[in-house]
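One chain of protein is taken out of this complex; the other chains stay put.
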Amino acid sequence: MGVVIEIPSALKKYVNNQDEVEVQGNSVEEAFDSLCKDFAELKPNLFDENGKVRNFINVYLNDDDIRYAEGMNSSVQDGDCIQIVPSIAGGR
Amino acid sequence: MLPGVVGLIQATEIIKLILEGGAPLIGRLLLYDAMKMNFKEVRVRKDPECALCGVHPSVTELIDYKAFCDVPLPGAELSEDIDEAEFELSPREFKDAMDQDPSAVLVDVRETYEWDICRIDGAQLMPLSSFDPTTTGLDPETTIYLYCYKGKRSMLALKELKRAGFNKLKNLSGGIDLWAEEVDSDMPQY
Partner (left out) sequence: MKLNNEEINRYSRHLTLPEVGMAGQLEIKKSRVLMIGAGGLGSPLGMYLGAVGVGKIGLVDFDVVDHTNLHRQIAHTTADEGRPKVESLRDTILAGNPHVEIIEHSGYFNAHNCLAIVKDYDLILDGSDNFPTRFCANDAAFFLKKPLIHGAIFQFEGQVTVFAPHLGGPCYRCLLPEPPPEGAVPT
């Protein structure tokens, strides 16, 4: 068992159209490293050139924003769920 | 149908706020996925560092929202030196130029689902989402005619080709959408 990362539809094409990917890691950062190692094309879509999560993407750990925990250093354990939520603006 | 579902959740929240009943979606972001057919929610906290409603706000009056949101895509600034107008042809000019150029190569940079709706005869499909100017197999000696839906994406592809050493490039101004209006009235618009 590992950590589940939920993928939004806009990014699914970079992870073989999967809704979620299970990875190993002790922190959000390690979980993302593991994810991006398996799916290299995802990385530039998730992180900017300075290695920061793109500013229009929020990351939630067990339904709470990691900004209010320890950000990318927030520790995770087996069974945790990381959710990637990009902002969307459509209304038409 | 998606806007129906989302709009009616908003309407429901309006009535709850008016009636001061139930638990409003304050501090909760409801996420609806029609394909998975599930609803999830995540917590949205009030950010003490928020530029507007935080402890020390930097936004204390209305701003120019167009300018605020006019953030260029990384890489977009690289191509500022290219004069786009030099490569643009109106649909009629584009057609005439191709008709007079026996070696013309026509490239459609739209996505597959758009290609399935309509296309210009003789085009080859190279979707911008996976466009790599170094592996197109195109010949830099022949003129490459590019088009997309409205002419913006094909200009991005044109700039990438330009940087990769291609010089004989033309862009269909207004894209296949304007082509349908000005050249081919049988072409469907979408």
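Every chain is named by a letter (A and B) in the order it is written, and numbering of its residues begins at 1.
To be clear about the criterion, contacts are C-beta pairs under 8 Å (C-beta built on N, C-alpha and C of every residue); 3 or more make two chains touch, one makes a residue touch a chain.
Values in this document were obtained by computation on a predicted structure and should not be read as measured data.
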From B:G7, B:G122 or B:P140, residue that would touch the chain that is not displayed: B:G7
Interface with the undisplayed chain - residues on subunit B: 1-11, 13-15, 17-19, 21, 24-35, 44-47, 50-54, 59, 61-66, 68-74, 76, 190
In subunit A, positions touching the absent partner: 8-10, 54-56, 58, 85-92
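Definition applied: only the chains that are shown with their structure count from here on.
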Centroid distance [mean C-alpha coordinates] between subunit B and subunit A, Å: 24
Subunit A contact footprint on subunit B (complex, rising order): 3, 29, 31, 33, 35-36, 40-45, 47, 74
In the complex with subunit B, residue positions of subunit A that touch it: 9, 19, 48-49, 58, 60, 63-65, 67-68, 83, 85, 91-92
